[in-house]
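Take a look at this one; I'll ask things after.
One protein chain omitted, others in place.
Up next, chain A:
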Amino acid sequence: MPDTLTAIESAAREQLSLVLIPEVAAESLDPDADLAAAYGLTSLNKVLFLTELCEDTGVDLAHFTEHDLAAMRTLRDVTAALTRHHDDTPGA
């Protein structure tokens, strides 16, 4: 589980870094910062980020509803949610 968490967090940092304008280095991201307020993450970019992250980590995006996405406010929220579902996804 700790390895999974580390791998997902690392992937999450990289994918989030890619959608931020201007780009913020993956290692500089604050896991507890509000994604919208601190990094200007729009709802469109949030879905892009999560779509790519799910693909990267092999977690099925279909585990989540629009409501679940709205509840993911920080990088730590995202990492925790994906880690929870990682074990439910065959082959992930």
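Everything below uses one rule, namely that a contact is a pair of C-beta atoms (placed from the backbone, for glycine too) under 8 Å apart; a residue touches a chain by one contact, two chains touch by 3 or more; residues count from 1.
To be clear about the criterion, contacts and distances are computed from a predicted model.
For the chain of the complex excluded from view, the name given in UniProt is "AMP-binding protein" [choices: "Alpha-D-ribose 1-methylphosphonate 5-phosphate C-P lyase", "AMP-binding protein", "Caffeyl-CoA reductase-Etf complex subunit CarE" or "PTS system mannose/fructose/sorbose family transporter subunit IID"].
Listed for chain A, the residues touching the missing chain in the whole complex are 18-24, 37-40, 42-45, 47-48, 50-51, 61-66, 69.
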